[in-house]
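With one protein chain withheld, the remaining protein chains of the complex are depicted in position.
Take a look at chain A:
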Amino acid sequence: MDVSVKNIRKEFDRYPALNDVSLDIRSGELIALLGPSGSGKTTLLRLIAGLEQPTLGKIYFGAEDASHRTVQERHVGFVFQHYALFRHMTVADNIAFGLTVRPRGQRPDKAEIRRRVGELLEMVQLSGLEKRYPNQLSGGQRQRVALARAMAIEPKVLLLDEPFGALDAKVRKELRRWLREFHDRTGHTTVFVTHDQEEALELADRVVVMSQGAIEQVGSSDDVYDRPNSPFVFSFIGDSASLPVTVTDGAMLFQDEPIGIAPKPRDIQGGNGTLFFRPQDVALVADPAAPALEGRVATSRRLAGTRIADLDIGKPGEAHHVEIEVPLEASAATGTVLRFRPTRWKTFAE
């Protein structure tokens, strides 16, 4: 089921939580909504589910306008961050809930419900726990019960709100892999919200990066990591360093000194801007006469196979702090002066 969001605006007490957001989700896709807290990602998910009503704009499920359908009519599977299991019901009753609340005519009989619950439990690898109560399960198990419960109604779309947010790191990693497999097996259109970029990049077919109630960029993991289209995306995804630069006559200047790189066609061609690069995309410059960025090592630390140096770059009083990766054999003791140039970078106009 394709889902498309068209020019959605959502206000809470006059304050816009989402502003003119449009997004097309293709059938069978696994999509991550990624952003810092307050970016509107959960609001967007809740709008798709029908748990919130948009102030303006429309939501389509396939060709059908679902904007004014109630939550019940939308038939989506929704998994909450804190599971929201019914604690007075057994695991089996929790999973069966969506079937047992159906009107009498459409309700499967008891044997059929039991069979379906058994199937779902097997699918989430919890067979044998049907008689337990939610408080007798671990966090990871609860989350899988919540997923099985959502799947029981055979939803057209599966929506997950920070599904692994409340779990510890190890369980989170396992469940992440498991969800990917689960999605590949069932082929549901799936949208999940996360503030963990690693999770989004690893899991999703496409990542939607959000900030301050707007979508910054939509793309594959490679797109958003290698080709960020805004300063926000560049600094939000992965490690990065940024410096204020000026471009004049085909040369890039930092504090009026050339830094030895020429703007590419995708860079700004003149005026003030910000230069972004990743710590690993730099090369040290040995020649002291060649133009380069020059910085004094404040601290350096060994990180697995590399060394990270914290540099203070620029005139005293106007120094900027950047982190770069240096080869292990290079000297990076505190106080050392290092000269380098970015090998891959991007500039954004101010």
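What to note about this one:
Going forward, a residue touches a chain if its C-beta (ideal position, glycine included) is under 8 Å from a C-beta of that chain, and two chains touch if they have at least 3 such contacts; residues count from 1.
FYI, contacts and distances are computed from a predicted model.
Per its UniProt entry, the chain excluded from the display bears the name "Sulfate transport system permease protein CysT", taken from "Anti-sigma-K factor RskA", "Cellobiose ABC transporter membrane protein", "Multicomponent K+:H+ antiporter subunit F" or "Sulfate transport system permease protein CysT". When the full complex is taken into account, the listed residue touching the unshown chain is A:149, out of A:149, A:183, A:206 or A:278. Only one of A:76, A:175 or A:245 touches the chain withheld from this view, namely A:76. Screening A:97, A:178, A:225 or A:348 against the full complex identifies A:97 as the residue touching the chain left out. Of the listed positions A:14, A:88 or A:104, the one in contact with the omitted chain in the full complex is A:88.
Against the chain not displayed here, chain A makes contact via residues 49-51, 70-72, 74-78, 80, 82, 84-89, 97-98, 101-102, 133-136, 146, 149-150, 152-153.
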